[in-house]
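Yeah, one chain of the complex is gone here, protein chain that is, but the others are all in their spots.
The first chain written gets the first letter, and so on, giving A, B and C; residue counts start at 1 in each chain.
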Amino acid sequence: MPETLLDVEHLSHVFRLSKHAHIRAVDDVSFQLHRGEILGLVGESGSGKSTVARCLMNIYQPTAGVIRYQGVNILDRREFARNRKMLETRRQIIFQDSASSLNQRMKVADIIAEPMHIHHIKPPRGSLREEAAYQLKYVGMDASYLDQYPSELSGGQRQRVAIARALSMEPELLVADEPIASLDVSIQAQIVNLFKHCNQEHGFSILFIAHDLAMVEFLCHRVGVMYRGRMVELAPTAELFGDPRHAYTKALLSAIPYPDPVIQKNRPRVDFEELEFDREGAFTEVTPGHFVLQEDRR
Amino acid sequence: MMKQNLLLYWGKKALVFLVSVMVLSVAVFYISRLAPGDPLMSYYGERTEKMSVEEKEAAREKLGLNDPIHVQYVRWLQNALKGDFGISYKYKQDVTEVIGSRIGNTLILGGIGFVLTFLGALGLGILCAWHEDKWPDQLLCKGGTLLSCIPEFWLSLVMILVFSVTLQWLPSSGAYDVGHKHDILNRAEHLILPLTVVVLEHLWYYAYMIRNKLLEETRADYVLLGKAKGLSKKKILLGHCLRNSLPSYISLMAISVPHVLGGTYIVEKVFSYPGIGTLSFESAQYHDYNLLMVLCMLTGIVVILGNLIGGIINERIDPRIKAAEVTETSEVTWD
Amino acid sequence: MEEILNIKNLSVNIHAPGGTVHAVRDVSFELYPGEVLAIVGESGCGKSMLCKAIMKLLPKSAKVEGGQIFANGVDITHYSQKDMEKLRGKLFSYVFQDPMTALNPTIPIGKQIGEAVLVHEPKLPKAQVYERVIELMELVGIQRPRERYHLYPYNFSGGMRQRSVMAIALASNPRILLADEPTTALDVTIQAQILDLLKKIQVQLGTATILVSHDLGVVASAADRVAIMYAGKIVEIGTAEEVYYDPRHPYTWGLMQSLPALNKGNAELKTIPGMPPTLVEPPVGDAFACRNQYALEIDYHQQPPMFRISDTHYAATWLLDPRAPKITPPIGGKRNA
Partner (left out) sequence: MGLTDQELFTPVGIRQIPEKPAGKQRWHHGFPWISAALMTIIVACCMGAELLMTKDPTFMDLQNCSVAPNAEFLFGTDTLGRDIFSGIWYGGRISITIGVLATVISTMIAVVYGAVSGVGPVWLDTLMMRFTEIFLSVPSLLIVLFLQAIWGEANMLSLSVAIGVTGWAGIAKVIRTEVRQIRSSEYVLASRCMGGRFFHVLRKHLAPNFLASIMFMVIMNVRTAISAESTLSFMGMGLPLEIVSWGSMLSLAEKALLTQSWWIILIPGGFLVTLLMCITNMGNYLRKAANRKESNL
């Protein structure tokens, strides 16, 4: 049994919008992330997958549930404070490429060096700048980009810079929140390869959040499917794609367009009616490692 | 909306208004009592200096100035509710009478100025948006920038210098010539210059506002869809863009009523126009606190009303605001 | 068959402060009645500009610099905006990428569709307009249209809004539908529904469709013919089977190879190295040369012409020149699901 790096139990997060309205953005979600694995989290927009990521990073304080990182309950203020430095260096997050994902007024060198600067880490390779250059080279860019601003880079390059910044702390857990969503197909492939490389060569564990199921199938070891704040299915990749159990997963898989005109045009599609969804079901293990949200048969 | 909800809505608004006015009156009262200078001065003027200590004490007692300030406020409020706001020191008259004799003049100047500004700005704004970055737009923008840099009082001075002193076409001061109080033509003649200044000073700000709002709208995607379905430029600009910008423009104008009025105050002063504005300056200069207090209250009430009306227009006309409410209450609650 | 739209050597330039961007360079293609032509390319390859140029919806800074557009056999290249107003909606319509912003938020949906009906039939009585709107809403799969007629866009979900946009586009029975990334902003399950709708309409009304997308999967599900665009040019065009099973341009190879669905079992995805060129100063030769592992010397000197592979299949790469060395395509052939 591989070591459990991250243990999420019954995580719930409710956003209060006003006196009368609230959203259960995340509702009773439980999963484990093992050391050295890539766990995919998929779902449509608003399904709560980004909220999960933000709870894991202590950006949101969830309404209920427990998150343990290497046995440390990160939601407990005192435990968090005691392990603060470890948590801040060992966990890193990467966001979707957007105008606000990197500070427009900082140079690439300063962006990559920011975490080292914050934690006053003595750079192993001499100066902060050389360290930044090393990390940049690792993600496939040369040192000439050090003095450029994010606005002068393409989307794929900006995402590489964000990854370089995260890698500079040599983290154990990388939370990637839709890292390839706004990139072109050929650039997506480059970034996905980079993630795969990080995982295989350096053993980083990755929580990979995406809505592109084909990429998730290629990259991840296990996949969790979320719908309206609930985790509806969690299974090893091959099993999930080969033998989906939940109706929503089936609909989702049948909706992925396959890049082949003959196959795609003759493929049956499964519809999923929102009304069929029973959010009060129990998340049960049907076969070893394969969890499904099942109807509550009280 | 249900009838009961509607009642609740207006009730809430009325309550907000009343509370605001109360808070305002407390604030103004306290601040004016904190002001330096002997309040006796505002009742007895020069005579105060000749009064003996005992006389002063007696006068204070009589006026209730020795009571704690909240007692004074309550008394003021009681009198005010009866319509008694005290006596203006300078005019030796009831404050209400002094203001009553002037307010009509200000309403004429400010009211006409406001309507002209509102309509003119709308027209100019649409014109500019229609010809974005072409010469009419650029010319108007340049002219507007220049106008916005000229302080009102100086524009008034230059107007007087040119049209009254040099060319002698128009009168330079007052609301009417002596003995012509009811002569409309004479009044109109006196109104031309001040009105021109009031409108010129504000016109551009609002025209620019509506221009920018319209241009912001023309950048929305639905404009492209409108074009793609074959709508003409006129239909898109007036039927879609203007329709979307109008609620916020109208509510902006409602909030701006005090600004236009504030502008007329300065113009009134330069043209010695007998209105509320001139009165405000005088009351401030002569420490005529009873008068100043009521004038401040009046301005404050206009501000509060403007804000309220602006808010109501925004909430009730623009479906986008309702949209925010709907998404908050019904759509997202999944449980 | 007589073509309904014929684009000849179209070029579009955008005059930006940083320099002139050659967004569309020398593009030619035809569209036949009742077919779906997909234009595939990455962001910035000029596919969206191309569609906007056809309907003259370009922003002010963009200009058609050369070429001709024939619609129904008529040269509309120099039509004014006034002339275009008569064609838009009637001859061709546009479906936009983002349904969240494409509708006017302050006007009820029914009224917005009705507006589109009235554009070309201004004298239609109110009751008939209403009936036509209801009919259109039913056509695009909006259930209970009479109830929803008075709703505002904010009451609608993304998929419903895109259906409304399509109802607007179809209001005057256009002969050509330009769908610019119609499903990109939507979730996968909704995307599948909208694609189904597109196909249904195309069969039911026989509308010729130009489907712009970056997603080869989306294109596979709807297209009869496919054009691949790169750096402002069409580099390969052919029937869907030809392009998917027998691609000839190295860029098409690269695109297909980078798809995870076609990479099952591989340790890594194949990628196209580098980035697309900025089109401020396009390279002298083939724009793809500096990312092409099969590049020939001539690619760095001279732009390739369109080589004919079959009557329907053309590609712009020097590899198809008889003098070029033979290269086995790294991808292609029919697959089994």
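Convention: contacts are C-beta pairs under 8 Å (C-beta built on N, C-alpha and C of every residue); 3 or more make two chains touch, one makes a residue touch a chain.
Every value quoted in this text rests on a predicted model; they were computed, and no experiment measured them.
Note that the absent chain touches A, B, C when the full complex is taken as a whole.
The chain omitted from view is touched by exactly one of C:86, C:146, C:200 or C:301, namely C:301.
Interface note: of B:6, B:69, B:119 or B:158, the residue touching the hidden chain in the full complex is B:158. Listed for chain C, the residues touching the missing chain in the whole complex are 17-19, 57, 59-61, 273-274, 278, 280-281, 283, 289-298, 300-302, 318, 321, 323-325. Residues of chain A that touch the chain left out of view are 54, 57-59, 84-85, 88-89, 91-93, 95-96, 98, 100-106, 114-115, 118-119, 152, 162, 165, 169. Counting the whole complex, the residues of chain B in touch with the unshown chain are 31-32, 34-37, 132, 145-146, 148-154, 157-158, 160-161, 165-166, 172, 215, 218-221, 223-224, 227, 233, 236-237, 241, 255-256, 258-259, 261-263, 265-266, 269, 280-281, 284-285, 287, 292, 296, 299-300, 303-304, 306-307.
The rule we apply is simple: only the chains that are shown with their structure count from here on.
The geometric centre of chain A is 32 Å away from that of chain C, both derived from CA atoms.
The distance from the centre of chain B to the centre of chain C, with each centre set as the mean of the Cα atoms, comes to 54 Å. Taken residue by residue, chain C touches two or more other chains at no position, since every residue touches fewer. Touching two or more other chains at once is no residue of chain A.
Of all the residues in chain B, the ones that touch chain C in their complex are 220-222, 224-233, 239-240, 243-244, 318-320, 322-323, 326-327. Contacts from chain C toward chain A in the complex involve residues 42-43, 187-192, 195-196, 214-221, 223, 240-241, 244, 254-256, 258-264, 267-272, 275, 334-335, 337. Those residues of chain A that touch chain C in the shared complex are 44-45, 154, 156-157, 184-190, 192-193, 196, 211, 213-215, 217-219, 251-252, 254-265, 267, 269, 272.
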